[in-house]
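Here the complex is missing one protein chain, while the rest keep their positions.
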Amino acid sequence: MEIVIALAVGVMFGSGIWLILRPRTFQLITGLLLMSYAVNIFIFAMGRLSVDRPPITLSPDIDPSQFADPLPQALVLTAIVIGFATTALYLVIMIGARGLTGSDHVDGKEPRE
Amino acid sequence: MNALPFLQHFIVLPILLPLLAGALLIPVKQSRYTLKFALSVTNTVLLWLLAAALLVMADGGYWPDGIGVYLAANWPAPFGIALLVDRLTALMLLLTATIALAVLVFSAKRWDRVGIQFHTLFQFLLMGLNGAFLTNDLFNLFVFFEVMLAASYGLVLHGYNLQRIRAGMQYIAINLVASFLFLIGVALIYAASGTLNLTDLGMRVALLGTEDTWLLAIGVTTLGLAFLTKGAMWPLGFWLPGTYASASAPVAAMLVLMTKVGVYAVLRVWMTVFGDGAGALAGFGFTALTIGGMATLFFGAVGMLASQDGGRMAGYGAIISSGTLLAVIGLAGGPVLASGLYYLLGSTLAMAAFMLLVELTDRIRPPGAALIAITMEAFAIEDKPEDPVGQGIPGTLAFLGLSFAACALVISGMPPLSGFVAKFSLFHALLDILPTDGRIPGLTWGFIALVIVGGLAAIIALMRLGVRIFWASGDIAPPRLQFTEAAPITALVTFCVLLTVQAGPVFDYLDRTVAGLTQTSTYGERVLQEPAVTRMPRQEAE
Amino acid sequence: MMKRWLPSPLLSLCLLLMWLLLNQTIEPAHLLLGAVLGIVAPVLARPLQPQGYPRISRPFVLFRLLWLSLIEIVRSCFNVSRIILFRRTEGVNSQFIHIPLDLRDPYGLALLSCLINSTPGTVWVEIVPETHELLLHVFDLHDEQWWIDTIKSHYEQPIIEVFEQPRHSEREKTT
Amino acid sequence: MVSFVVVPLPDSHGPMLLASLVFVPFIASLIAASMPQDARNRESWLAAGVAVYGLIVAILLYPEMSEGTVLREGFDWLPAQGLYFLLRMDGLAWVFTLLVLVIGLLVVLYARYYMSPNDPVPRFFSFLLAFMGSMLGVVLSGNLVQLVVFWELTSLTSFLLIGYWHHRADARRGARMAFTVTATGGLCLLAGVLVLGHIVGSYDLDIVLAAGELIRSDDLYLTALLLIALGALTKSAQFPFHFWLPHAMAAPTPVSSYLHSATMVKAGVFLLVRLWPALSGTPEWTWIIGGAGVGTLLIGAFIAIFQHDLKGLLAYSTISHLGLITVLIGIGTPLAMVAAIFHILNHATFKASLFMAAGIIDHETGTRDLRLLGGLRHKLPITATLAIVASAAMAGVPLLNGFLSKEMFFAETLQVGGDRNWWMSVAAVAMGMFSVAYSLRFISIFFGKPAGELPRDPHEPPRWMRFPVELLAFTCLVVGVAPAISIGPVLDLAVAASLREHTPDYNLATWHGWNLPLLMSIVALFGGIALYSVLRWRFNLRERTRAPLLSHFNGAQAYETSMQSLTRAAEWLVRHLGTSKLQKQLLLLMLMLLTVPLLLVGQPPDWTVLPLEGFDPLFAGIWLIGGACAIAAAWMAKYHRLTALVLVGGTGIITAATFLWLSAPDLALTQLMVETVTTVLLLLGLRWLPPRIESAEIQAAASRRDWTRRALHMMLAVAGGLAMAVLTYAVLVHPASDTIADFFVLNALSGGGGSNVVNVLLVDFRAFDTMGEITVLAIVALTVYALLRRFRPAPDSAEVPQQQLHAFDPASRQTPSEQADSGYLFVPGIYLRTLLPFMGVIAAYFFMRGHNLPGGGFVAGLIFAVAILVQYMLAGATWVEAHITLRPHRWLGLGLLLAGLTGLGSWAFGHPFLTSHTAHLHLPVLGELHVPSAFVFDLGVFAVVVGTTMLMLVALAHQSLRAHKKAGEQAADAAVPAANGGAL
Amino acid sequence: MSIAETLPVWAALPVAFLLVLGGLISLIGALGLLRLGNFYQRIHGPAITVTLGAGCILIASMIYFTATQSRLVIHELLISVFVLMTAPVVAMMIMRAAVYRDLRKEHLADEEKTGTDGAATDA
Partner (left out) sequence: MTTASLLSAAIVFALVCVVLAMILCTLRLLIGPSAQDRVLALDTLWMCAMLLALMLGIRHGSQIYFEAALMIALLGFVSTVALAKFLMRGEVIE
């Protein structure tokens, strides 16, 4: 599991890096999306991995070590929401810039050759 | 039943008030400017009073050891989110409220009408700023950073034009990526230390094993990079000049404050986590901060010299100020930090005033005309002397010129205003603390030299700009100036003057602030032992 | 009045049932809550449902239809699986066919499309507006007419019985 | 090193006389600034009044001064850092105070007549008074840092005064140049003062002056000396910083006379005299100060001869005389110091009067060009006489004050380097000759014939305009004839105060007998006359535009060039040290992310290698998919946006599956919903991005540089990915330390009243985060909405999409609602409409169970929003909005208020913000119900999420309407021609 | 697998069988998606996954949980209903999109043949 998650984070983050270094706004936003997946899983992994131990405590007498760490999950939840919002914002700016500048370059103008 | 004393609630109010005001403003129709403005200003005045009250309370007026803790949702500290007020926080809150009030009044006649929801976003921005200053929890800091940034995205694009959207794209993209770094950093810190509470982290750091220490250091470094991107450290702050130059004046003034949040966060985290009690990590990264700060300072100085318009120049001025502060944090030591904070106050106020001023001077002289003036200055050296009779200066122009000069003096650190006092006290403190071998290290000398050179660059650039705006503009119609535009600038400049004149008392306060900051153990006691209010019994049925 | 506050008892019942299934309980509190939701949701959703709610007149025909369809689904499933696994794809005769429809009731058409699409090997494309013909894609077509007949008799006819009969009578009453 | 000394301030006794000396001019400056434009007389009276007041105070203080008392007055400024506002008056300061005030008074009187009635004099007098205050501040500072403050203030006021006629380019240029040079010097001075303070442990002048030994023996002595010297030499226009002074002549003549000859330029030499006890007496002192002085003295005098501008000539002569003073200070013997102070005073008198005379000539004739002027003694007899007297003093003619101090100078040069070393004396005599020559050149304008028609016909100036010149010339004469009586007591005061125990015996007399200095004077006098004659009649002095030999060095040109190249260099540096390109910035950020932690933190410690038993091939299998999708998306995003979007969706599904697999059902639910909404959102946005078509040419044209860059990015991406993978792995194989997580698990049910710990975290433990998070949502929604109101689509995507324009598609003839009611969406629409209430109930379900099981306000809000969104997709925005009214703004506002007020409710119970409470309801049939306040809070979250999603999506969707509306209008416009068989 | 051990044989056997069958059908459906020659054929592949594959697994789930929890657990029915209600929508939408996209492509090809300019479309 661990190695898979590590590689997963790596692949997504690497793809994200590649994309955010590209010149077109859509590439950038795609990169941001991939990076946000990577980062979310990364945060999640910081609570270590556990299978079938959802943090749902149906009785008061429990052993906390038998549950997945709920804190990173809560953090990821917040991060997902914020990531969603900011992606939306960037999207709107992206199309706004395309309309206003006539270019989909991330700098809002075509680079001079 | 131990109810929470009412005054204790003051800690959360700087976040709550703008939240509620913002929420109330959302459904109000765009056409009701006056109502919106009134609500917004009233709330900001309240915030100012609140900040002033907190300042008094934190300075021994209510909390004897200068630390007020508020357990949001009533959960004890490392578990729930704790808000913390000390002298530093209170100071930053007051600074924020001051600039915010000035900016709001300034925007009353024009800027709140060019787009929608200006006041809403503005209130949310205040909420984010205040939250970032108040919170003692790293992830909560992220949330408030995002609140602040999200609002600033909206405000940067306020008045939507080509330039703004170009700059906005850059600003937003970089901050989005920086936010990822923030998250990575916080997550690593949690993985290594098992806590998110900053004070708790400071308590735990010495007890960590080697692996955890390694992870923690990486985490904090990553977090630091996120802060420094927002604080515009070289080479992470290239977004800043363009953004400042294109944002509308009131927004640019608020942005000035926002770079300081990055610096503030660095200061908080580093002071708390890597203090003397940090075991293997004591003093971690301070030198890097100094070097980064100095590089930033240099870049800002060079940028000032290279820029020809006020907005951009102010942007580089903000970079200089960030660089100086970062280097000061890096060169840490009690009295130096106090000087750094004093510098922060003065430069932020002046820079904010300058941002507002730039917009007014652009009315005299549209930025396009500046280019012509440059060539004029460069080539018309043997200009035929004209009639030796001076020209009268209209009152508004005199006002602008005077304010410009005052801002320029503060920004460049020329005597006699607060910029100079700050610089002097910085140097004084740096030379006054001696390392054990009695020799001032080269880095300190380098820093002093850089600050002086930076100030020089600033004054050369600002003088060039000022001469071009006020002297070389030929026959100009005096700009129309609203009272609501002049008053905030006057107020901000007056604050700078007051800072200069009252340097003694201000420094007394700052010395107490810094003395408090270095008492990590006090924070530990106060934050981690702050009792929750007794809960009402809740689960009796089950 | 009844129609306004309970536009479709059937739908409300379905929603209540769903609520109870979801919560896996028949506690009174949930019964009540489910009932409230079952009543409120259709009322709130009503403005967005211009075609009204379905009425089913012959449940038995419906059940028989469903049962037969299930058998047909299983059968087709194995046919399609066989083709996927063992046949060369070039040999598969995939075709579009047109089937003239008499069925007009929206819910009837919906049910028809559900049955056709659920049956592996056939996909509903659209109803050609002018001719009211169904454009159908068949995975492995042997005999076009067989398909047309089967669909008209095995599917369309029962559906018309279920959905359109009472409405016709209603219309007759009103006119 | 000593620790910093805190000097107790003197108890301020009686009236703050010294403070009033400094502050009265500043206050008067403010008053002057606020007077009307034409208040020339009132301004003059005010300024003169200030000067007179100062003089009275100074005279009142004379008795104390003559007793050798040092007056100290002050108050705290920044006591912790050794910074007081401390005013200190001793003999030297008193003499300089007197100088500043007397010349100031005369200049004010002169300026009253000099300034045109049309000039905006309030500004002039305001600046002049401010300068007076600053200069007095310099002179009276008892604290070195405070001295720097006033020092820079004199630079600033000088800048403002030079730029007084700012519509003239030469004035602007001169002002900038003067300020740049002197302010730079001021900064050096500040640094020097700080070093000095560091060495001594105090900035208090008295303490510093007493610590000469300590200073001179310190390692940092040379640094301090150099820095302070830079400050002094720039201010006093010493070579090679002299060039600003001639350009400062663009200022009105009263300013030149006051600042640039009598007072401000003397601040540099004043400072050197002041610090003489602390700094002098070392070879470094002599070499640095003396060296600069010698160079200046010769160069200034030589260039002065070749000036054609009256004021230019005087400016260079000033430079030369300041050089003379500097040399004396550099020699540094007590007698030299006496000579230096004496010459400072003498120079002030004759040079101020000469400037005023020059101003009168300029004023009366309309020109300052020496080549045009001639024979003025006929038209301006009195002025001519006065100017000749002053010039003679400048040239060092006996019986005038200049002669005396120059004589002393010659005498001191003889002492330098012992008996064998003559070079200093030779230089001195050469300078003497030059000064005779330029003095002759100056007075030549009164003789001979006029060169031609003058711009104006000159007359004697008004009585009171000439008066200052008369007084000063008279002083030259009096001092020259009877020095001991006239200037003696004053000079004694200054000398005693500055030299203290080193005060020498000296004799102020006109006649010292026949001696070597006298011989040197005679040589200089006659040599000068000869030199002038030769130059005049043999070398055609009038036609020369540049000084011989020295024409190659042009300080002003060097300044301009350096300023321009500074800007160019700065631009170059900014381009190379910075960038305005987003890609490069992100590249840097990523590089920093990779390198900085490595550099700072270094190698990881040894990690235990993971036992592979936890490895699940199935899990690896799904990440095969996730990874492939991610990489493919990265590959496709440029030319195949939709494909990339679909691929990202694939990664999203796998991410959700991962959350589910690894015990995070809440995350999985949220991820799934966000995935859906994001896809729709991006599709709505994609509509406005015109297609990007891959062209073979572009690919082929990609230069080698492009490929290098791509390779670099690829490497960075791989490295970054690898680094994150390693980091993740490192954490995962390392057991968690003592975390705060257990607390949440243990207390969620008992303290938070919910069994879903994640939800309890969100609405209770960390509800404060959630509060902020929903604010972010609201902000973003509002921003999106605001942006879209001003949205202007790209021209190539503004039209109705291609897909809707094909006649064979029946849908192209239908409105969206027709499509849904009878068109191609008819059958799907029935499902979509039927599903609506089900989705609503499911949303309620997820909301209700959130506290105990996966779900909650956020997921529920998204489901609800998607349910409505589906209706939008089905029937179009117009139809939906005609049938239901959604007010997303209200949802947002109400949601935020609900969440906030719920939190606030706990105040009523004396609890902190957001403390959750549970209401226990006992209902008849239903039994006991627990309604936690967190539930209401969650309702706020729900509302905000619904509001946000709806606002953003609907705002985006409405853009399409705009295109259709526009198309409709165009179609209506083009209706006539398109009627028969339109192209659509 | 602790719960699975308590499962009675009457439940275990059908559950296992349905699981295997459901898995296989899903696999075959996906294989169809991959293997078949053109889009109109491929769309028939996933249909078996959606109907019979999902059906088998859902029934398996119902039996399994009913047996382990000793009470009737049939809320999987909801999933079946929703799948049956949404799958046709998806099929109809994608299919029609494909048909008209192809028509448009042909149309454009024709136009190009006749010499009119055809604008490229996004893919």
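A few comments on the model shown:
By letter and in written order, the chains are A, B, C, D and E; residue numbering begins at 1 in each of them.
We adopt the following convention: a contact is a pair of C-beta atoms (placed from the backbone, for glycine too) under 8 Å apart; a residue touches a chain by one contact, two chains touch by 3 or more.
As the structure is a prediction and not an experimental result, all values here were calculated from the model.
Touch, as defined at the top, links the missing chain to these shown chains in the whole complex: A, D, E. The chain that is not drawn here is touched, among residues D:36, D:68, D:621 or D:968, by D:621.
In the complete complex, the hidden chain is touched by one of D:358, D:416 or D:842, namely D:842.
Within the full complex, the residue among D:661, D:743, D:847 or D:891 touching the omitted chain is D:661. Only one of D:801, D:927 or D:968 touches the absent chain when the whole complex is considered: D:801. Mapped onto chain D, the interface with the missing chain covers residues 618, 621-622, 624-625, 628-629, 632, 642-643, 645-647, 649-650, 653, 656-657, 660-661, 665, 668-669, 672-673, 675-676, 679-680, 683-684, 686-687, 800-804, 811, 816, 828, 832, 835, 838-839, 842, 846, 853-855, 863, 866, 869-870, 872-873, 876-877, 953, 956-957, 960-961, 964.
Although one chain is not displayed, its contacts with chain E can still be listed: residues 1-5, 7-9, 12-13, 15-17, 19-20, 22-24, 26-27, 29-31, 33-34, 39, 42-43, 45-46, 49-50, 53-54, 57-58, 60-61, 64-65, 68, 75-76, 78-79, 82-83, 86-87, 89-90, 93-94, 96-98, 100-101, 123. Not every partner is drawn; the one left out touches chain A at residues 51-52, 54, 56.
Definition applied: only the chains that are shown with their structure count from here on.
Touching chain A and chain B together: D.
At the centre of the protein atoms shown, by the Cα-centroid criterion, sits B. Ranked by how far their CA centres sit from the centre of chain D, the chains are topped by C. On a Cα centroid basis, the chain most remote from chain B in this structure is C.
Note on interfaces B-D and C-E: more C-beta pairs are in contact across B-D. If you average the CA atoms of chain C and of chain D, the two centres end up 74 Å from each other. In this assembly, the C-alpha centroid of chain A lies 28 Å from the C-alpha centroid of chain E. Touching two or more other chains at once are residues 85, 88, 92, 96 of chain E. Touching two or more other chains at once are residues 20, 25, 28, 42, 46-47, 71, 78, 82, 85-86, 89, 93-94, 96, 100, 106-107 of chain A. Those residues of chain A lying in contact with chain D across their complex are 1-31, 33-34, 37-38, 40-42, 44-60, 62, 64-65, 67-71, 73-74, 76-78, 80-82, 84-89, 91-96, 98-100, 102, 104, 106-107, 111. The part of chain E that touches chain D in the complex is made up of residues 82, 85-86, 88-89, 92-93, 96, 100, 103-104, 107, 119-123.
Every residue of chain A that touches chain B in the complex is listed here, in rising order: 20, 25, 28, 32, 35-36, 39, 42-43, 46-47, 71-72, 75, 78-79, 82, 85-86, 89-90, 93-94, 96-97, 100-101, 106-109.
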